[in-house]
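See below for the structure under consideration.
Removed: one protein chain of the complex. Kept in place: all other protein chains.
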């Protein structure tokens, strides 16, 4: 019997390959291409329009000598750490509470989730209004008799970032809760039973058994939150515009302002390259953990 | 059920019971409705629920007050005199520059932007996810990895290159340009979602269909699509809210007569004429949020289920 | 022919002024399609620029004349108006002629200046000073002296919004007034870092450091909200350009009675001649190009100049128009202008990039006590040293 | 003395009544297997005993103590689950000691118990591994160990072997049996695998629809099933049922089916043989004898045709048609039959069971 030649690999599953063209285009041209383009131009002195006049690391030099950028980074750190911790903690606690076979579970879940449907612009506006010292929480509590009560995050440089955090958590924790809930529901019921038979208190069961078992969910949410943090922009713009002063500036806003407002594209590109670097620092260990060790079956 | 077998046993053991003191608890364990545990659970949930609801409440009451009342009263007090004027103004009268038709125009623009964007992005992403899940070909993983990394690239990095790409394609400023942008930026997360979902479907179904002689598209339309309602709902919700809420792309890749609602909202809120009209702003904010909110309230349950199916596993 | 015109004039007075353009343009049988983008030039410019570079330009667009559109012009994306300008003799009409220079790149003209805006004003609320029981000041020193009284009366001495350009603008006004013209020119035109680090500027920073105490409680974002504080007597004064006038006008206030204005903070009576200009991106459609020319010509016409500037509260770019209807403040401005005490605007002398850096510095400086006058000055000098 | 007594226990989930006034007494040291089809309530019953589900009604006694309302940990029970339910991020040792640490036992004591349990189960070399690094059988052993260290009176097993492959299953089965002989604890073991039930149990409780159908020793259940359900459920290959009637014949009774009459001599009735127009004769395949020639072993035989032969290694299953009914017979694998062969069948009546078709009860 004759040994047939192997047909050309290119044409096997041709339809699948054709169907994947949009993805390939997006991945290669937009994401990879766009990123490389941005990185390359961050080494030039492009102003309003991109041009290839190399200036080496000058843009980065300037970037790291700009106090606004430094403050942006600091803010991002504070916002990032707190929003990570609080999102996870609140999200998990809410999910755990909802998982207690309670009544009105759907109602509560909807309440926690609905802010996710609203944009950051809306979120920022509402919280700006609620935290407004002349009308909002502060004035209401003062009216109730606590004359000296002060809660004015949006106009106090030291704590403005926490004002933004409150709004950010309001918008985002619902989704985290949802993911956690799905994770909790995915845990083998027998483990709970085993723990009860062993006489392990509920909080210990959560802490030492359930949470470690939910590692994949935690990683997913972690990446989700982290990527959101790096990108935070609309919220700050809507809520404080970076104020008071530059106390609530964030990197994304810096980049945007430099690129379009300051008409210094290269400076903006340098900033965004740094952001990208941050993302990579977060992502690569994750990707390694998720995909490096074991192949998908 | 009348079963003598079990009756016998019952009868035999009845004697045994009589021998014993039939004391001690029986039946279900008594449960206090208001146990400490319940107080804790419901208490916490209620407090948190209030935190989540306050903004909505404030938006609502503020939007129903007149300006004088706002200036004097506190933001939490219900309106003394309910007025719908702010809603009317926000919808139809608020001015940006010379255009005094409020959000109404933006609403229809948003609809016109959202529908094709949602349809196209879901269509493209679902086919991609399907190709990745079931028709793995050489190199697909590389592209997919790049794509997923793309999900985490700050948008700012991409803004300028996309301007150039759209210009080269001649799509800049047109509705289709924006649709394309939404499709592109929706792709990573949607593709991931669809890929995970399709992977979680039994692979044997796909194999059976291939043996039955169905091709790429036939399997997609006849086998996969009908089974994927939950994930399509999730994708739809994510996209409708995401695209509806989008500001950055809407403002950069459109022009004034096609501005989506969020941009109009921003214009109205920022076009301060004299004092800030908080009531109008809140009404406008609510109006802008109505569409995604309604979608959430209607299909929240499906969303949660779909998230569990598509996001957590895989 | 329809022409879409983008601008960021969305406050009450501004919108009324734009309406004058639109009316006049519509009257020529064309159609003005309004493309207002709210939230100041900062929000609007990126959109305008990306649309022009993205190949979907509008019919005309506002920029501050100066260097904002420089590169767009160099990239050949803008309509050359030289022919029209020569035909209509813009060089002769436009006064001061430096405005036209700002529109000129390599000897060609690319924009139509439509108004002159000067930053050098402080607006004072009579009501506030009355409430505090002190006379309305007539210069900056008096204002500083009166500030504690205002504070005592529960007023904000100096209203200032949180937008970055307000901080840097106010600083610039103060530096012209307090450091003197020579020092200012050395810094802003010659980019002399030594001057920026010198004693004159030290004075300015000192004064600004004091002034930031005065503005502490003005928790508003937009400039016109700050103006509104002055209008309603909640604040004593505001350093703001002449466009604030429009707000007073819309509020029905009368100069000299309800409020006063002091050019150059009442110290150095000069005005800078910044302003807005319209640029016309190149379009393929010859009909549209025709309409662009019509609009350009229209914008400089006498009647339109008058109507527009009255509403806007700015000064016309022609020396030959009759502004009988102008109010007190505007007249003051016209006098100074006629006297030739003019300076270029920072938009004309500094690149947007440098301006942005100064804005960042100023925003930080004005809002935070943490940064001392000396530190701020040192950083200022660095920025000037690197300016292009 | 009873180790576990269940009195009139009922349980419903909403409208679904899973257990209905169920009574069960488990003797001290006994190995009791709960056997029944899927969904019959076996796990539910076990969970009630463990205290993981609250009964709707009735009482549960363990060692004569009413534990109906006690917490699982206070009942003196240990439980082993089908899915092992090991704590995945702890080592084997951690898994074993976690419950003990919670009881605040002294470290020495914990060590001693772990040593003992891991010796019994031969998992000493595994103590530092994580569950993911163990094979299925090892995991199952650790799960048993977790109950073992707690020194409980009653072991509850919920299908502990069904996730394992056949070979491992039969190995572990033997181990569990040995463990029981060594420990002498009471063990309640849920399964739906009848080989497991037959080999392990001291007594088997066959359940269906939340009701115990028969509670007896394995061979009694196998040979003298109390009703049709138990007869059909136990035994693989399944018992053959011939439809017919019980009639008087001579000095005794006979079973008449399709013109043939089978004398019921030597049949061991539960109650008494009575005439019945609708009856079923249940004969296990190993009690169906087929021969090439009629009367080969001196018994009355009936002609039948071979339908199918299924070799199963040691023996074969031969499917034959007798009239319009199909029967299976178990024969040594060295005897070969082909489709269409004519054979002669006779039945081992003393080992057969006769059921009334209506009441489904064994006569």
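Every chain is named by a letter (A, B, C and D) in the order it is written, and numbering of its residues begins at 1.
Just so we're on the same page, a contact is a pair of C-beta atoms (placed from the backbone, for glycine too) under 8 Å apart; a residue touches a chain by one contact, two chains touch by 3 or more.
It should be emphasised that the depicted structure is a prediction, and the values quoted were computed from it without experimental measurement.
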Hidden partner chain, touching residue among D:189, D:319, D:337 or D:355: D:319
Among D:31, D:157 or D:222, residue touching the chain not depicted: D:222
Residue of D:284, D:344 or D:362 touching the missing chain in the full complex: D:284
For chain B, residues in touch with the removed chain: 202, 204-205, 207-214, 218, 222-223, 226-227
Interface residues of chain D (partner: the chain not displayed): 37-38, 165-167, 170, 173-174, 177-178, 181, 192-195, 198-200, 218-219, 222, 233-238, 284-286, 308, 310-314, 317, 319, 330, 333, 339
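Methods note: only the chains that are shown with their structure count from here on.
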Labels of chains that are neighbours to chain B and to chain D: A
Contact-richer chain pair (by C-beta pairs counted) among A-B and A-D: A-B
Averaged-CA centre spacing for the pair chain B and chain A, given as whole angstrom: 16
Whole-Å gap separating chain B and chain C, where each centre is the average of the chain's CA atoms: 43
Numbers and ranges of chain D residues touching at least 2 other chains: none
Two or more partner chains touched - positions in chain C: 46, 50, 53
Pairwise chain contacts, counting only pairs that touch as defined: A-B, A-C, A-D, B-C, B-D
